[in-house]
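Quick notes on the structure that follows.
Up next is subunit A:
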Amino acid sequence: MAEPFTMAVPSAMGVTARAWDEQHLDLRAAGGQVAAAPTGGFTSGVAGAAARFAGSWQRHVTGLAATAETRADGLRTTATDYARTDDAVASDQLLLDIALREDR
Partner candidate 1 sequence: MRRLLAGLAGSALMLSVCGCGAVGSDDVDPDAAETALLGQRDAVEQTAQGLVAATKDVLGGGVLASKGRWEGCHSRFPEGYEDFRYTADVRLEAGPGTPEDLADDLREIADESGYAVEAADPDPDVPVRVSDGHVSASLADVPDLGAEGDVLIRLAAEPCVPVPEDQWSDWMSRDDSGPQV
Partner candidate 2 sequence: MSDVVTLPPLPREVPELVADPAGIREYAADLLAASTQVDELGSFVAGDARIPDWTGLGATAYRDAIKSTGRLADAMSLALRDVARRVDQHAVALQSMLDRHGALVDERDLLVAAIAELRARVAGATADQAPALQLVCDDCAVRVATFEIDLDRWITDLMAEEEAIQEAFARALTLDQVERRYAGTDDPADAALDSMPGPNASPRDVKSWWEALTREQQLAVIAASPGSIGNRDGIPPGARDAANTVSLDSDLVDWGSLEDQGLLTDDERQWLANARAAKQAISTIEDGIDPQTLAPVCSQLYLYDPTAFDGDGAVAVSAGDLATAHDVAVTVPGFGTDGQSAPYQADRALDLYEATRSVDGTTGVASMFWIGYDAPDNLPWEGTGWDGAGVAGEGLAAAGGERLADLLDGLRDSRDGDRAHLIAIGHSYGSTTTGHAAHDEGIPVDDLVFVGSPGVGGDTNDVGDTGVDPDHVWAGANSRDPIADLGNHGWVHLESVLGGAGLGDDPAEDDFGAIRFEAESTTRPGHLDLGQHSTYFDHGSESLYNLSQIVSGNYDAVLGADPVTDPWYAGPQDPEWDRDPTERDTLDDP
């Protein structure tokens, strides 16, 4: 016997997707902060290494941000598919749509 369909899981996915969005934005900002870290205070023998470190880490953190964004998008897609495979009523679909609206 099929389980009765509820909106709980897709709606939880929606919430979590928005949380991933936030992580994405925060991490992008953090990446920018690392890139802007000032190297002028170091001696000339070290400034280059400091700049290189900051540049690399800006990419690492931004990469993490991109992963968060992918997670968010993936969850939204999954939630939509998840809901469509079951018999959902229109009102539930509306609730789902609200729950899945992307927070940018």
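One rule holds for everything that comes next: a residue touches a chain if its C-beta (ideal position, glycine included) is under 8 Å from a C-beta of that chain, and two chains touch if they have at least 3 such contacts; residues count from 1.
Selection rule: all candidates are chains of the complex that A comes from, given by their letters.
Quick caveat: nothing in here was measured; it's all calculated off a predicted structure.
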item: Neighbour of subunit A by the touch rule, complex-wide, chosen among 1 or 2; value: 2
item: List of subunit A residues in touch with candidate 2 within their complex; value: 8-9, 12-13, 16, 19-20, 23, 26-27, 29-31, 33-34, 36-57, 60-61, 64, 67-68, 71, 74-75, 78, 82
